[in-house]
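Everything on this sheet refers to the single structure shown next.
Showing just some of the chains, left in place.
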Amino acid sequence: MGTDSKFTFSPGRIFIYALLIFCALYYLAPLYVMLTTSVKSLDEIRSGNLLDFPRHPTFDAWQKAWGGACTGVRCDGLSPYFWNSVKMAVPAVLISTLIGSLNGYVLAHWKFKRSEIIFTALMVGCFIPFQVVILPMARLLGLAELANTTMGLVFVHVVYGVAFTTLFFRNYYISVPDELVKAARIDGAGFFRIYRSVILPLSLPIFMVCFIWQFTQIWNDFLFGVVFGGTDAQPVTVALNNLVNTSTGVTEYNVNMAAAIIAALPTLGLYLLAGKYFVRGLTAGAVKG
Amino acid sequence: MASLSIRGVRKVYPNGAEILKGINLEIKDGEFLILVGGSGCGKSTLLNMIAGLEPISEGDIYIGDKCVNDVPPKSRDIAMVFQSYALYPTMTVRENISFGLGIRKVPAAEQKKIVDRVAETLQMTHLLDRKPAHLSGGQRQRVAMGRAIARNPSLFLFDEPLSNLDAKLRVEMRAEIKLMHQRLKTTTVYVTHDQVEAMTLGDKIAVMKDGVVQQFGSPQEIYDRPANMFVAGFIGSPSMNFLRGKLQTHQDGLGFAVEHAGKQTVLPIPTSHLQAVKGLRNKDGDIILGIRPEHVTDAESARRSESANGYHPTEVDCVIDLTEPTGPDTLVFSSFNGERITCRTHPRAAAKPGQAMRLAFDLSKAVFFDPETEQSLL
Amino acid sequence: AEVEVLHYWTSGGEAKSVAELKKMMEAKGVAWKDFAVAGGAGENAMTALKARVIAGSAPTAALIKGPSIQEWGNEGVLANIDAAAAEGKWDASLPPMLANIMKYKGHYVAAPVNVHRVNWLWVNPEVLKKSGAKVPTNFAEFFDAADKIKKAGYVAIAHGGQPWQDATVFESVALGVGGADFYKKAIVQLDQASLTGPTMIKTFDTLAKIKTYIDKDSAGRDWNLATAMVINGKAGMQFMGDWAKGEFTAAGKQPGKDFLCVAAPGTEKSFTFNVDSLTMFAVKGADAQKAQLTLAGAVMSPEFQEVFNLNKGSIPARAGVSRAKFDSCALKSMDDMDASSKAGSFVPSFAHGMAIDSAKAGAIQDVIAKFMNSNMTSQAAVQALAKAAKTK
Amino acid sequence: MSVTSPSEIKIPYSPKKASMPNRLQAFADVWLPRLVLSPTVFASLLFVYGFIAFTAYLSLTDSRLMPNYELTGFGQYQALFELDRWWVSAANLGIFGGLFILFCLVVGLLMAVFLDQKIRMEGALRAIYLYPMALSFIVTGVAWKWILNPGLGLEKMVREWGFPDFSMDWLVNSDMAIYTVVIAGVWQSSGFVMALFLAGLRGVDDSIIKAAMVDGASLPTIYRRIVIPALRPVFFSVLLVLSHIAIKSFDLVMALTAGGPGTSSDVPAIFMYQFSFTRGQLGLGAASAMMMLMTVLAVLVPLIYLESKEAKHGH
């Protein structure tokens, strides 16, 4: 919005750049520490400064973290859990996004009596502390025979993700003119046909936002994973936690850091690849400017 | 094609606001009805109810001779064009037009034929593969119309289809819509807040205000004999001039007496016109004279186009406040009895602001209103 | 058949130890499902366990120790493994003190895995030598040594400021200052008079003094980092349980030569124990129940107790395990255990949840942590302690 | 359109027959939306409101390790209010919440405003600011702990650079530990706030800025007086999101200080977790959870009310 290229070399500009770069350093510092530590040897870590640049970079720790580190009796590294996470996150993200999208469509374009109140009431779901739901949810999952399965985890993430996705989609769809829906109704399309042919094709930006948001939330979740994941469906965060937290053993910091980065790779990748859609999607709808 | 009848229709929104307060309108098969009125008067609401997009609170709507109160939009055999065009942004023009056909299970080959023919008629064959975002305003408008035509409905509904276009394009598209109606003869309801559109397009005009139809009639009727001051002021551009004064006997008829430039001026009312305006006879006290700008012209033009029946417009000297040359005419603004009046004069005759000018008041088409009720005295 | 075991042994030596158990079970034709949840002092594991129990799918066994076994027993969700105990003659091979902990209402419900001794002091002899200090046996000597070490430019006491480490130091100090009887009265029985008495005040005074020898960066430090300070010769001494030995050996250090394991000052005759035990949960199906008994039997088998404890640095819970492969520290531990059992100074570790139920233990831990991290007076501390002990 | 080619349109197809009976169609139009929404509504009734009710119930019982359904009154609340540690957590939530929100707003807004000045590397910088959102604190907690640790991280480094008096020991200082949580929290969330503000800034009508320039205002004045006040709705969304993060923050504190030193940086979420799950005081935990929920409501309700009021009177 700055209106002129005149400012290009003024002191003000230099100040702005300096400040932005300073901020960037603040943001990058933890990543730097993690990256350098992950390629140092344990000796180097013990003896040196953790902000030092690695002297003899080695990727052993990465290999171990991925395929060899112990997280209990299993010493297969993170890889099996990583795939557990994928199996959980992908369906959960897709389902919660889709449901959120349908809900948003209803709440924005098929309003009925009290639908606004329902919307507000649904929003409370965004704010419930997850610790509160553990016990009753465990009981229900047990009854439904979903306890300790990936299905169960998907279910839980969908239930508590839908509030957010509904909020995102509703705010986005509000900006789609009502007339479009009216036109399609007159053209003879029904509820689902309008959704499929008119609304859905318009939703790419907000789908991106929801995918990113939901994927981050679900991939990074630890509490649900540890409580409802049982033994077979434990996501990568739980494994990482097992790897990093030692009660009475030696801590391999380089492996921990490598594991941490591995566990974060999908979300990081998503942000780097689709981050610009994130900002764009927010601009397009979610924020009323 | 079908007639349309709206009987005692009311609309109360869930929030309790009564937006339409008993609307009665009736048009014949093939007629072109205009709903015109200020913003928020309920025009779109009424149109949406005809389309079936809003439930009816009370009353009935008949399309043809069938009550459609409970018929869903897609079964009403209507097509609608929206102010924002409401083109499906992700579909090409071709897909936009054939969408409704596809849903109605028209075979693909047939669809293609229809789309091509419609595109040809509207001269937009070259646009068929574009997306709406790559079309200009006028082209979008055309596509929206194409989409409506393609379905060949028995009732067309337009909601301010031209108000997003610029002035020039608006004039062109107006003519196109009129031509289209002449060719297809489909019954049409057209919402606008632009009185020029109302006048030029409609067979029938319903002037609305606050959810009530103020007057319903042909354009000429409404222009010449507005039912009240609202309609009179609303229809016609520039607006009708209103002067407050008294009736007075003048020679063998009546005259309209008004203070001007410190002295009493009497504008005689032509006898032929007096007969039409019967309500005037026994009116005491103040009344309001309504006179359109084209009936207050420069004296020279007036004399030249003097009406046949020997009535002479009264000439009055006025000081000019402002002139607006529009090309063919020049609008002249002046003050009369403290009120601004607008006059339409020949460009050559217009004086400069501050100068005096002789204006001729032609009362043979004047209308009179009761200052209390604002109703026309007819 | 299979067994599912919830535990928080996830790193290095301990993970290897569990792997041994897994191997043994598989040899007996029982599949092993590993339900490992690390973090905190088993906080996450407990949360997961509760969810599992509520969901009606409790694991076969879970790593639960001390009075918590009774708490779970009260919920009526534990399994009776008397059959395995009878077969393995547990009563005969377990010290009665331990056997009682493993029982709920007279029936075995849990199998002990090991015994950790908590009241150790780990010493770097090199540092002591350089500072001219000698290994302390009571608190007077201890502070004398600490002063010297400090003067020589080392950190006297390596410590990690986490509530459980604070509590570990606290209990060793209480034991050293007040002796086993005081310890039992105050910390196990929570006798109000003992809790507020002069001995307890002295305990806190001592603790306050210890605080002054801890470097200021200790807050939040993991215990093994503190141990590393001793290993690297940055610090002289550390209060820590016998699992610290694993860190030393991993760094290639020899007990008795590169590092010393001595009883915490004044606790030579006493032994605070921390017993890990697998508590058995009621499972459905004869198959599963049989597998559960097999597991219990395997845990108590001398072979397993030997390998497991060799790996973990602790000593076997049962008698009759060959001492051949254990190092000097472990051997000392075993001897002290026998001696203290007889002398009545074999006491449960409060810091590791062996002494009192979790609510009270938590409340007391909060008080200690507060004391360690603020300028609270000893007087105020004992009052708070007494109040915490009343937690329901 | 040319007038002269009135090639009469005769469209053979005339959709006189609806594909579905009218009644059914009308019925579907009314009920389908509700039907689609109903699973979510039911799920929310059960999994949100039902569970809240369950927790409320538990808070009135003497549940210890496991739920116990015998009502015993408000004893747990009384016990809660008598606990020092609870008040420490509550105060910490106040400090943390206030500062966290404040700094996120300030940092996020500043970065957004600066990024909006036609910055060359905008894309890259934006990605850098945004990436912490992608990481869980289980991942970054250790790194932060190291950086903030006086013996290992920043303090040591700066001292080695030749500033021996530099001190950054908040992490190990009981009085300051909660502020390190603020630092890490701001690190994680301010990028997201920046993105929201940036989106808002891009939505501000360009001509308003031109108008202000013609009016004689300098760029800082324009932002201060005109642009930023116009972002009011964005402030609402941001506040909503941030207070939600602040109140629920658990991972963050757990990974960084685990509530320490001592209990000096404890927050209600940790309090609740420990009491409910490791200390066998489920009833007390439930009571604290209810208090948390009430705090959420106390923040949320006025915010939502204000925003909807604003929206109504806004455009």
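Note that the chains take the letters A, B, C and D in the order they are written out, and that residue 1 is the start of every chain.
In this section, contacts are C-beta pairs under 8 Å (C-beta built on N, C-alpha and C of every residue); 3 or more make two chains touch, one makes a residue touch a chain.
Given the structure is predicted, the values throughout are model-derived calculations rather than measurements.
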Quick one: state the whole-complex stoichiometry, one entry per label shown.
A x1, B x2, C x1, D x1
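Assume only the chains that are shown with their structure count from here on.
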Third chains touching both chain B and chain A:
D
For the chains other than chain A, what are the connected groups under the touch definition?
one piece
For chain A, which other chain has the most distant CA centre?
B
Chain centre (avg CA) closest to assembly CA average -> D
Go ahead and note the Å separation of the Cα centroids belonging to chain C and chain D.
40
Taking each chain's centre as the mean position of its Cα atoms, how many Å separate chain B from chain C?
92
Two or more other chains in contact with one residue: find those residues in chain A.
134-135, 137, 185, 188, 223, 241, 244
Set of chain C residues in contact with two or more other chains:
40-42, 47, 50, 54
Interchain contacts (touch definition) - all pairs:
A-B, A-C, A-D, B-D, C-D
Residue set of chain C touching chain D in the complex reads 40-43, 46-47, 50, 53-54, 68, 71-72, 74-75, 161-163, 166, 215-221, 357-359, 361-363, 366, 369-370, 372-374, 392
Which residues of chain C touch chain A once you look at their complex with the stated criterion?
4, 7-16, 18-19, 22, 32-42, 44, 47-48, 50-52, 54-57, 222, 224-225, 228, 232, 241, 243, 246-247, 250, 312-313
Spell out the residues on chain A that touch chain B in their complex, using ranges where they run on.
113, 177, 179-180, 182-189, 193, 197-198, 201-202
